[in-house]
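Heads up, this is only part of the complex; the chains shown haven't been moved.
First chain written, first letter: the chains are A and B, and each begins at residue 1.
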Amino acid sequence: MKAALLETLPGITPFVSLIGPDGHRDTTGAFADLVADIGPAELLALYRDMVIIRRIDTEATALQRQGELGLWPPLLGQEAAQIGSARALAPDDFVFASYRENGVAWVRGVAPTDLLVTWRGVAQSGWDPFIHRMATPQVIIGAQTLHATGYALGMQLAQSDSVAVTYFGDGATSEGDVSEALIFAASFAAPVVFFCQNNHWAISEPVRVQSHSAIVDRASGFGIPGIQVDGNDVLAVMAVTRSAIERARRGEGPTFIEAVTYRMGPHTTADDPTRYRPADELAEWAAKDPLARVAAYLRDAGVLDAGAEAEVTAAADAVAAELRAGCLAMSDLPSDALFDHVYAEPHPRIDEQRAEHEAYLRMFS
Amino acid sequence: MTAATLTMASAINAGLRRAMEDDDRVVVMGEDVGKLGGVYRVTQGLQETFGDRRVMDTPLAESGILGTAVGLAFAGYRPVCEIQFDGFIYPAFDQIVSQVARMHSRTRGAVKMPLTIRVPWGGGIGAAEHHSDSPEALFTHTSGLRVVSVSDPADAYAVIREAIVSDDPVLYFEPKRRYHVKGEVELDAAPSQVRAMDRARVVAHGTDVTLVAYGGLVQTALAAATAAQTEGISIEVIDLRSLSPIDFDTVTASVERTGRLVVVHEASQTGGLGAELSAAVTERCFYSLEHAPVRVTGFDIPFPPAKLEKFHLPDMDRILDGVERVLDRPNSLQDRGW
């Protein structure tokens, strides 16, 4: 039945929405059925996730302003897209994301402090991809979509249940690698979900520079079902992601999800969006805030009273405090870490240069 | 001759503006080069003046940028492509080495490729992964391309204009760490007709050692020369400027006097420009050499995380250690076989 749902998709691109900005929840229809198990308590947990990652984002931004981080890519506004999708995955699925998916990393169990390793410049990555079943941030736009597709080919070959999920942006859809990933995925019917967060901007370029038609339409062109979902609706995002994951698990191949959302903040802390972004656009999207609508629903449902609100805030503050403490406690690697892991096996030039470096340091000691 | 004090970023911007005024076949294209004016503001204000078709914000695809630039060259234009950061030039590699570099010879001279490819370049700014690469040697090994580097505002202004009027494709490397350094720039000079772009420049005269640097390390080399002076070592510093072709006349004239060559660059040592300089100078000046040319470079590793880059990038002390080495004076490697 879910299958049927998606089989009908190529060409057509429904816009899936379950909780509107007003907090009203739509419980009818195929997608609503996919999240029938998500009651007020479960929604409160999703809300909690969103509050926490927004708080992580605020704290990390502050740490950058204070000179503790070199850079930070905020996810402000994209909480529902990231939490709704990540909470739809099984532990054994594998995520290949870009640099902005800190909310996804949170769900995958990455310690908040480990998120900062890259941006503090201590190391290029902060966690073991195999422990969290999530690759570390990919800076080369679009490259990770091919990695996810290849991983999915491997799972198919190994007859594993694991599904690959790749996150990328609206801008990324222009990179040849993303089209090639869709082509390989379609050719091999690989178990991979393409999750595009269309946050309307690629640094200073509005999405229309990349495409005049809906991003989701790309999918059908490659023979892949595409769904467009309200990316600020955590429940709708979870529903479409579940359907795509299940479809992949059933061996029916790749699905493309366009989560329509908005980058409320700057591209990174180095960016000044006022140079290119109309102020009213921001206001328009503020009204569609992904957290506010769930809070409204939860208040109506009576599960988000003052006590619960306080508990969530306290939890977020605790994570933020842990984040800050962890950041300040982080120590640099010794300089000869330069030569570690360049190769997995012995390499004479690396040994030679390590020795040169040590001899050089000895001159000063 | 009006002159102005400009940062290197503003000097390049002024050069681009001037080139666009001088020739309406000049178009600027890349990611975020329009309204934003580039992440380093190098194209700032150009779209306001010249419109969004002569200053194009392109889709996010480097191969697309270079490939469409090739077509624009077929149409008689002189595209100036911005690659947002050094580490993002690789998706365009095929179009650059197989199309841009070969079209003129493939067509036996019928089709010119007067592209300028601007690349914010190198480390020293504490950036994230893929934002500090030094890929110049990949292009100096590619026949059909010219490769230039700049190190100060005056040079940046003169060379960008010469690169744009060149009928050959030019990779123009801009050391990010120098973007905000100010200097005097003569604004009215016409683009050089004497291929000044191809020439290296002796930026400090000396007699004991020839020290060749380019881009972001020229200043570091000059600082090393000054420091060495206090120890009675006289270093001649050469800013190589053009990386392809290399101005061997200037380099060998110096080495024939000093008998000693030190080459410095940020890029990894193996197969870096230092290898070509060392090999070619040894071929040309073997009997003048008192010591093997010394290379002071980045290590043979991917560019390291921000907190470690200071150990990877040659600094004044590492350059001075190389100078000691070429002079057979006490140095970090003296007890190594070679």
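We adopt the following convention: a contact is a pair of C-beta atoms (placed from the backbone, for glycine too) under 8 Å apart; a residue touches a chain by one contact, two chains touch by 3 or more.
Here the structure is a predicted model, which means the values were calculated and not measured.
Asks: When all copies in the file are counted, not just the one of each kind on show, what formula do you get?
Replies: Taking all copies into account, the full complex has the composition A x2, B x2.
Here is the rule we use: only the chains that are shown with their structure count from here on.
Asks: Between subunit A and subunit B, what's the gap in Å when you average each chain's C-alpha atoms?
Replies: Distance between chain centres, rounded to whole Å: 37 Å.
Asks: Considering only the defined contacts, which subunit A positions touch subunit B in the complex?
Replies: 70-71, 99, 118-124, 139-141, 171-172, 174-177, 202-205, 209-210, 270-271, 275-276, 332-333, 335, 337-339, 342, 349-350, 353, 355-357, 359-360, 362-363
Asks: Which bits of subunit B are touching subunit A when the two form their complex?
Replies: Within the complex, subunit B contacts subunit A at residues 31-32, 34-37, 39, 57-61, 63-64, 87-88, 91, 126-131, 269-270, 299-302, 304-308, 311-312, 318, 321, 331-333, 335-336.
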